[in-house]
Structures are given as structure tokens and as C-alpha cells.
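A single structure is presented below for examination.
All protein chains but one are shown at their positions in the complex.
Showing chain A:
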Amino acid sequence: MAGRVLVGVKRVIDYAVKIRVKPDKTGVVTDGVKHSMNPFCEIAVEEAVRLREKKLMKEVIAVSCGPQQCQETIRTALAMGADRGIHVEVSGKDYENLGPLQVSKIMAALAKKEEASLVIVGKQAIDGDCNQTGQMTAALLDWPQGTFASEVSVDGDGLKVEREIDGGLESVRIKMPAVVTADLRLNEPRYATLPNIMKAKKKKIASVKPADLGVELTSRLEILAVEDPPQRQSGVKVESVQDLVTKLRDSGTL
């Protein structure tokens, strides 16, 4: 039962870059800053490609929502082994307001359009840290979900997913079509090697607008301010226990 896998990939600020808040506090500086594929999305792509290599899926489609530069992110997914890409064009104010609700609507629409059997996304993006897109996509599609997956295997006409939860590991069996969100230990993503990078140049990336999918992008959220966390106060060294007690009393802690 080899079906199609839809993988969502997000272009985010590279995790090794030092983040700077914009002086007007409306967000972080993104101009001229190095971007790359969200690490959890890389894991998602790797898993999808492995499923296809095992012949459990027949096609991997990489999707990204955003401005022109997202095509680079899709190319990376193609270089890792995805078969084709879809770039959902969103720019300007719409892009600034793009959040999990809007993206999940897009993913749901695409999953139906492409007749996907499986949607895999990273568990969260390292910029928003929302951890909502996968779950919302499943809800909109009324599909089962296996989130925080650390292991995925095909089990008959469904999937067996090992989930990382607070208490340890949970095994769930879900029927397909389904949504899976990738956690850190699911796999180690491959590097895109040169022969594959060359091949990827020839793979197709289709462009589509949210309106074409019948998705409306208005956000119900308004960002009030983005600020740096407060500066860490330096600690004070004391000479004796008596000093410590005095200082704690003075600061009102005792």
C-alpha cells in the first residue's frame, strides 16, 4: 500500500546564529541572517525518504510556505531525496502573520489535493516553538496523529509510532491516512551529497497560492512586543554561612 508522503519544511534562522531583537521590538532581525531548514523538518524529510527507500511509500513531496527563499529549503529537501516540491507563496504582512493555524489549513488542503496517505512534519519549529501545526493539521483532516515520534514503522494498513512522552515512551497504533510529527531521536538526517544536489536541480517545484487552495490567511493573533530576556544578574560570593543568612534576610528571601 505505497502511498504519498507530504512533508512540511520550514525555513528558519540557523540555530547556530546569535539572535538579535529588532530595535522597534516588533520581532527579530532576519535581514542578511543565515537561514536553514528547521532541524526537526530535516528529521521529517529523512524519515519520509527512508520510507520511500524501503518501498513503503511511493513518493515524497516537500512543501514550504513563505517567500521566494523557501525554494532553497525545498531544494535541500529534494537533495536529501524528496521527489518533488510545492512552494506555497506567502509574502509580506501575510508571511509575518503566518502561524500554525494558517499552515495547518494549507497542509490539510494539500494533503487532500495530493491524496497523501501520510503527512510528516517536525514536532516544532525552532523559531516559534509552537508545536501546534501537526496536531492542527490532523484535526482539520480528522486523521489520527502520532506526535513526538521517535520511531515509526508500518503495521499492516496503519502505523506503529513510538512517542516520546514525559513518563518515557508510548506506543500507539494509528490507521492511515495519518499525521506524524518528528522528534529528535527519530533518525539522523543525511547530508545532501553532491550527486544528489546535482540531481535535485532537475526536480520540479510547483508554485501555488494559498487562495488557490481555498485557504484564508488572516491571523487572530497580534504580536504586541518582542524583547530580550532580562540580563542575568551576576551572583555574589559570600565568605561564611552567617553572611549568607544575612544576605538572604536582606533580600527578603528569608
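Keep in mind that, in the parts below, a residue touches a chain if its C-beta (ideal position, glycine included) is under 8 Å from a C-beta of that chain, and two chains touch if they have at least 3 such contacts; residues count from 1.
Note that in this section contacts and distances are computed from a predicted model.
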Listed names "D-2-hydroxyglutarate dehydrogenase, mitochondrial", "Protein prenyltransferase alpha subunit repeat-containing protein 1", "EXT1C protein" or "Calcium and integrin-binding family member 2", with the criterion being the UniProt name of the chain not displayed: "D-2-hydroxyglutarate dehydrogenase, mitochondrial"
Touching the absent chain when the full complex is considered, from A:G167, A:P195 or A:G252: A:P195
For chain A, residues in touch with the removed chain: 14-17, 32, 34-36, 39, 188, 190-195, 197-198
